[in-house]
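What follows is chain A.
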Amino acid sequence: MPNMLSNILGNIFARPATRAYPAVRRPPFSGARGHIVFDTKSCGFCGACSRRCPSAAIVINRTDKTLTFDPFRCIICEACVEVCPRKSIAVDSQYRAPAYVKTVEVHTLPAPPEEAPRAAG
Partner candidate 1 sequence: MITPSIALEILVTVFALVVAPLAGGLLFGIDRKLTARLQNRIGPPIVQPFYDFIKLWNKDQIFANRSQLIYVYVHLGAAMASLVLLVWQQDMLVILFTLALGGISLVLGGFSVRSPYSQIGSQRELLQMLAYEPMLVLAAVGFYLVTGSFLVAAVFARGTPLLFELPVIALSFVLVLGIKLRKSPFDIAAAGHAHQELVRGLLTEYSGRYLALIEMAHWYELLLVLGIISLFWANPLVVGFGLSLLLYFLVILIDNAVARLTWTSMLKITWSWGAGLSVLNLAAIYVLSYLGWIGG
Partner candidate 2 sequence: MLMVDWFMATTILLPALAGFVLFFVGQPAIRRLTVLALSVILIIASLLVLQNGPFTYSPRPLAGVAWNQLLVAGDAVLVALFFYFGWRARSGLIVGLVALQAALVAYLEFALAGVAADNAPLFYVDHLSIVMALVIGIVGSAIAVYALHYMDHHEQHLRVEPSRQPKFFFSVLLFLGAMNGLVFANSLPWLFFFWEVTTLCSFLLIGHDGTEEAQRNALRALWMNLVGGVAFAAGMILLETTAHTLAVAEIAAERQAGGALLGLAFLVVAGCTKAAQLPFQSWLLGAMVAPTPVSALLHSSTMVKAGVYLIIRLAPGFEGTLLSPLVATAGAYTFVTAAALAVSQSNAKRVLAYSTISNLGLIIACAGLNSALAISAAVLLIVFHAVSKGLLFLGVGAIEQYIGSRDIEAMEGLLRRVPLLTAVTMIGILTMLLPPFGVLVAKWAALEAAARVPLAMLLLVAGSALTVVFWTKWMGRMMSAAPSSQRLHVESLSPLFSIPLVGLAALAILLTAALGWVMSGLIGPAVSDWYPTVGLASGDNGLVSSVGAFPVWALLTVLAVLVVVALVASPVREKSVRAVYACGENLAESGDTDFRSIGDGTQAMSLGSYYYVGVLGESKINRWANPIAIALLVSLMGVAIL
């Protein structure tokens, strides 16, 4: 008991270690694996990312030239980033926000990404 006493008494007079999140937000570490972003302008829809993705989060439709990305499947492993020959995929250091509904991102060639409700399953 005396051993622990010094620790806890010290704490009482020290500032709490607690981070004031969400009032104060720490900037993410550089290089943090937050979420995946696609640059469809440069994408060639080769499907390399899709084949490498361990959780099957990317589906490429070569005929429609669409890339469907399911952020609720992605484990942010960066494998697709590494494998993409055109450097069309990058990692943003900010983690993806929680949501009430699961959506998928559908990227087509010229248009900006749109969110669609995720297909069941």
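A quick word on the picks: all candidates are chains of the complex that A comes from, given by their letters.
Quick note on the criterion: contacts are C-beta pairs under 8 Å (C-beta built on N, C-alpha and C of every residue); 3 or more make two chains touch, one makes a residue touch a chain; residues count from 1.
Values in this document were obtained by computation on a predicted structure and should not be read as measured data.
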| item | value |
| --- | --- |
| Pick from 1 or 2, the complex member that touches chain A | 1 |
| Interface residues, chain A side, partner candidate 1 - complex | 1-2, 4-5, 8-9, 11-12, 14, 16-18 |
